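Before anything else, here's the structure in question.
Of the protein chains in this complex, all but one are displayed in their positions.
When the chains are written out, they are named A, B and C in that same order, and each has its own residue count from 1.
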Amino acid sequence: MKLHEYQAKGVFAGAGLPVPESRLASTVDEAVAAADEIGYPVAVKAQVQVGGRGKAGGIELVENETETREAAAAILGMDLKGLHVDRVLVESAVDFVDELYAGVTMDRAKGEPVAMVSTEGGVDIEEVAAENPDAIAREHVDPASGLQPYQARRAVFEAGVDREVATDVARVLTTLYDLWAERDATEIEVNPVMVTADDDAVCADAVMNVDDDALFRQSELAAMEEEAAGDELEAKANEYGFDYVRLSGNVGIIGNGAGLVMTTLDLVDYFGGTPANFLDIGGGAKAERVTNALDMVFSDENVDSVVFNIFGGITRGDEVAKGINEALAQFDEIPKPVVVRLAGTNATEGMEILNTDLVTVEETLESAVERAVEYTEGNQ
Amino acid sequence: MKLHEYQAKGVFAGAGLPVPESRLASTVDEAVAAADEIGYPVAVKAQVQVGGRGKAGGIELVENETETREAAAAILGMDLKGLHVDRVLVESAVDFVDELYAGVTMDRAKGEPVAMVSTEGGVDIEEVAAENPDAIAREHVDPASGLQPYQARRAVFEAGVDREVATDVARVLTTLYDLWAERDATEIEVNPVMVTADDDAVCADAVMNVDDDALFRQSELAAMEEEAAGDELEAKANEYGFDYVRLSGNVGIIGNGAGLVMTTLDLVDYFGGTPANFLDIGGGAKAERVTNALDMVFSDENVDSVVFNIFGGITRGDEVAKGINEALAQFDEIPKPVVVRLAGTNATEGMEILNTDLVTVEETLESAVERAVEYTEGNQ
Amino acid sequence: MSILVDDDTRVVVQGITGGEGQFHTEQMMSYGTNVVAGAVPGRGGQEVDGVPVYDTVEQAAREEDANASVIFVPPAFAADAVLEALDSPVELAVAITEGIPQQDMAKVYAQLEVSDTDLIGPNCPGIITPGEAKLGILPGNIFAGGDVGLVSRSGTLTYQVVDNLTQRGIGQTTAIGIGGDPIIGTDFVDALAYFEDDPDTKAVAMCGEIGGQDEEEAAAFIGDHMDTPVAGFIAGRTAPPGKRMGHAGAIVSGGGGTGTAESKIQALDDAGVPVGDTPNEVADHIEAFL
Partner (left out) sequence: MSILVDDDTRVVVQGITGGEGQFHTEQMMSYGTNVVAGAVPGRGGQEVDGVPVYDTVEQAAREEDANASVIFVPPAFAADAVLEALDSPVELAVAITEGIPQQDMAKVYAQLEVSDTDLIGPNCPGIITPGEAKLGILPGNIFAGGDVGLVSRSGTLTYQVVDNLTQRGIGQTTAIGIGGDPIIGTDFVDALAYFEDDPDTKAVAMCGEIGGQDEEEAAAFIGDHMDTPVAGFIAGRTAPPGKRMGHAGAIVSGGGGTGTAESKIQALDDAGVPVGDTPNEVADHIEAFL
């Protein structure tokens, strides 16, 4: 789960981190009122979860009401990298002399958290990491002990942060780490940490991603989760509890287990088709989930054919067959051709149950995908 | 710093531990009112920091107002192992079927915290430890990770706690550990943890000692510290910031460094005398501290002679000599004979300054102590 | 022969009284696995399908000589259950549980480094030595004894590849699903090292997927340390960068060119590992090795 900038900054402020004063606004008038309260200059910032908002025109620095109106009008309602902007954060503009980067993430190769700091802030940190990796000082952290103050200082001084602001930045880093640990974050980034002429450090941006698996113990953050904006089908998948990703092709794909579903997508490509989606019904799925999955894929106008690939482990072939039958029984005419391949637990029983008048049955993964791709060819 | 039972129970309750309902009372009437509010039966418990209050008559179980009056009247004002009882805790009496022991302390030999649990609760746990060490299940704890739930369960099941209450007791143990760690305790003990007929675990007593060196970050607990009850001289030592222990002999002892002062005590004994006190003026003491120390020892009526033993490291002999001169200058007649031995840093300078009309100077530790013991002999 | 589990494996099931735990205990036992105990706090003294339940793993290990644990404990309590296994006499812990918070796993990982116990998983189907022992939820009937080792990050993809092998008469020494989470115990390199040391394993099939650098590290290990031939498969060639596809592990980070299917296939290729375009092609490569 990704927090919006305004949400992350709320969490930061609660932990005592220095963040600029800000207000959230949904209309131009609200933005103007917010700017008045805060005092000019302010930044008007689109609240959508994509990187590079600035370059894409989603952040404007304004000096007066006219400019605020213009900027808010332009940004609210804007389509930013495919996401609709319906709120802006109006934030006191920091007069900075330097921009730093600070972040905490999991180094999965080492199974350890890592805290990072760099004087190359305010730019794409992944580019810095790729081109000048030594510009980022890293401290790996024992998750039981947490980031120790001396480690934060070591990172900050190694990175070459100015001595005048170094201990403040070290404190920001330990606080970010503590937040990361206490709030079950998977990633926290502040880019930039702005350094003012008075040698103050200010968290001018805030990225915070939270572990979905830990939301059960992060009630405050869980409450910040919003309906997935934009895609209606992804919202539906959320409701059904499916792992679902919408893609741009026309072969609908349903399967069990992420690896196998990804492989099915890959095979669609291999046989010359294009996948319309990734849909994992998960392990041990019962008939109802199968029905829901078919319902979802049929709802996607782009889909021209469906391949249903189940390898039963916990999932039982007969349950899957039952679900397919039930889902298809609702239709006078099957909207899109469905190719079914069942293997593993109770596959034979499933095959016996399956209404083969309504679906095409294939024995192997490869043949099933190939057939589904064939079915789309007339429609291309 | 030792918390009173009522203070420790307040801390426990704040951490969600099950403690019986209770009220503090300073008078018989307050005790009766408290018992009425809580409902009979209640226990009336002397709030003094000694072990074995029950055996010494400091805890009474009462069923009605008459008994409460009697018990409160008897306990309030009582002298319990040398301590004056000026408050009682009136507490709902727990109807128990079993008594357990739970505690957390530092195992200094291993440099690790240790959590302990035993079914031999309600009795002197040190006796249990000495006679039947296997009756106490112990879990050593990585201080960075804390006591893990599985460790607490392992201890509780190993100790043989009844299965019906075991997971509750395990939760009590992890909470006690967390308190121990968060509140900088040096020791926490609940003896007994009472088990009710309904298989509930209740913390019926509460011992909590807090690290004096950590009070700077435990403001809530620091605020609970009271003036040392009882001994006037110990209160004075507290005020002066001395490490001071009053003993029963007649040779007053002043020195720098705990090991050297203890050695001076031992030598008094070795030469046939009895020490009146332990007084460590600490490292780097200036003249004023020396004056204060002499003032304290002179105030002790039991003292017949004083040995002043300083081995200068950080402490400078000339500063000490100056302090002695100043202290003794106040008197027309020196109240008790003072033997001074100065060695180490600036000892020669000190000897030159020292007003040898007022004190006896000795070259060695042994001769100084021997002389001080001699001075007492006329008074014995 | 086999790796990690065999006829001598004596299994304690943590969470045996839960729905999943109970179901898969039956399945494991009917496969012939030697399930000797369950461990559920507060349930000691009970029995599940004739298997005695203890309050702690320690007791189960002591009383029933259990030397391996399978963990079916809900995610909120699973890390503690894994820590319990790591701090007990069992030599192998297999964590099936899906959805353990990442920070809990980071703490488990730190303990793994000081524990003598191996961990497989979490969020994995488990490990099977066909005909001897199955620890986890793999469907036993698709496996057959033989001389191919299999290691995979994905559950059902494992089954698919095994099926392709078994269908053409190629059996397995041992198959391990290492799980697709960002932080896992036994990884590709660990499993490959075990297979390299097993004289009965004549070839190894390795199924990776996008995300992380585990496959790249595995490729380096194969190139430097393995004589046993390895054939590979990488799922997620068509996954768009940055999209999460089921597994937390299956995210293409985009940073530095690693983690993508291309970089993994290239690394394997450089190590002399043929990578199948389809699961069936992996079986082709394995067949060619034998």
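To be clear about the criterion, contacts are C-beta pairs under 8 Å (C-beta built on N, C-alpha and C of every residue); 3 or more make two chains touch, one makes a residue touch a chain.
As the structure is a computational prediction, the values presented were derived from the model and not from experiment.
Every visible chain touched by the undisplayed chain in the complete complex is listed here: A, B. Screening A:Gly39, A:Gly77, A:Pro149 or A:Gly272 against the full complex identifies A:Pro149 as the residue touching the chain left out.
Checked against the full complex, the one of B:Ala15, B:Val123 or B:Ile314 touching the unshown chain is B:Ile314.
From the options B:Asp269, B:Glu288 or B:Glu374, the residue with contact to the unseen chain in the full assembly is B:Asp269.
Here the missing chain is touched by one residue of B:Asp36, B:Asp142 or B:Glu225, and it is B:Asp142. Here the missing chain is touched by one residue of B:Glu5, B:Asp184 or B:Asp205, and it is B:Asp184. Take chain B: the residues that touch the chain left off the picture are 106, 108-109, 111-113, 126, 129-130, 142-144, 181, 184, 186, 211, 213-214, 216-217, 243, 245, 247, 255-263, 265-270, 275, 278, 280, 283, 311-314, 343-345, 364-366. In the full complex, chain A touches the hidden chain at residues 145, 148-151, 153-154, 157-158, 163, 166-167, 170.
Definition applied: only the chains that are shown with their structure count from here on.
For this pair, chain A with chain C, the centres built from the Cα atoms lie 27 Å apart.
Distance from the chain B centre to the chain C centre is 55 Å, each centre being the mean of its Cα atoms.
Each of residues 107 in chain C touches at least two other chains. Residue positions of chain A touching 2 or more other chains, listed in rising order: 142, 144.
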